[in-house]
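Take this structure first; my questions come after.
After this line comes chain A, so read on.
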Amino acid sequence: MQQKILSVQNLTKSFVMHLQNGLQLPVMDGAGFEVFAGECVVLGGPSGAGKSTLLKMIYGNYAADAGEIIITHGDQHTDLVTASPREILRLRQSTIGYVSQFLSAIPRVSALDLVAQVARQWGHSEEVAQEKAAKMLGQLNIPEHLWGLPPATFSGGEQQRVNIARGFMGEHKLLLLDEPTASLDAANRQVVLSLIEERKANGTAMLGIFHDADTRDKVADRVIDVTKFAVQRAA
Partner candidate 1 sequence: MSLDQLTNEAPAYNFAYLDEQTKRMIRRAILKGIAVPGYQVPFAAREMPMPYGWGTGGVQVTASVLGESDILKVIDQGADDTTNAVSIRNFFAKTANVELTTHTSEATVIQTRHRIPEEELQEHQTLVYQVPIPEPLRFLEPRETETRKMHALSEYGLIHVKLYEDIATHGHIATTYAYPVMVEGRYVMDPSPTPKFDNPKMHKSKALQLFGAGREKRIYALPPHTDVVSLDFEDHPFTIQEWPDTQCAMCGAEGVYFDEVILDDAGNNMFVCSDSDYCETRQSEGHLGPLNADYKERMQ
Partner candidate 2 sequence: MSLDQDLPLLSVKNLSHFYGQHLGCKDVNFDLYPGEVLAIVGESGSGKTTLLNCLSTQIIPTDGAVYYRGRKGQSDNLYEMSEAQQRILLRTDWGFVRQHPRDGLRMNVSAGANVGERLMALGDRHYGKIRDTALDWLEKVEIQVDRIDDAPRTFSGGMQQRLQIARNLVTNPRLVFMDEPTGGLDVSVQARLLDLIRRLVAELGLSIIIVTHDLAVARLLSDRIMVMKDGKVIEQGLTDQVLDDPHQAYTQLLVSSILHVGS
């Protein structure tokens, strides 16, 4: 039996739109599930069901109204719902990674440095970090002549892949995958799939959103349908 990394219990979330006369938007009520080391769980359900909201709450990017999000790190368990900003930031450094195509651009740092930075944060020497970053960029088909340039000058697709490279460069125990393969060409999608397989093999717990059914079938050990957590809205 693999270790439980993430445990979500009774999670509730609604948005209050103050600029629209206090409009209440209940999104989720009583969400509960678990993710274990070495598995990739995919969130299913139609658009608007709350997949992204759920993922963002688990990253601490959205605040839950009630319930628990227990993260296991080392021999400790932390509830993200009540954790202080500082604890959340530490967990993001140590335990919870987020792989997305979208990240704030960081001006004037070369793509290679940007990715190597992450490896350095994980304790690798400058030399090893550079090596790992180069390998990752190569894998994701970023042309070598671009490595020394800041991604701000890259094409949209290239920027996305730099962000994915950064996401996979970390060694987090829990990886949140926010549609990492969307809009990638077949070759690069295959690269991401094999990165996910690698992580599974080394015991990373993954929770992701994949719109493309084909990809989802390939990576998912389980699919959790979030519609069952969604608040049933009166018609």
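Inclusion criterion for the candidates: all candidates are chains of the complex that A comes from, given by their letters.
The definition used in the following text is that a contact is a pair of C-beta atoms (placed from the backbone, for glycine too) under 8 Å apart; a residue touches a chain by one contact, two chains touch by 3 or more; residues count from 1.
Because the structure is a prediction, the values reported are computed rather than measured.
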Which of 1 or 2 touches chain A - same complex, any copy | 2
Over in the complex, which chain A residues touch candidate 2? Could you list them?
-> 15-19, 56, 60-63, 85-86, 88-89, 104, 106-109
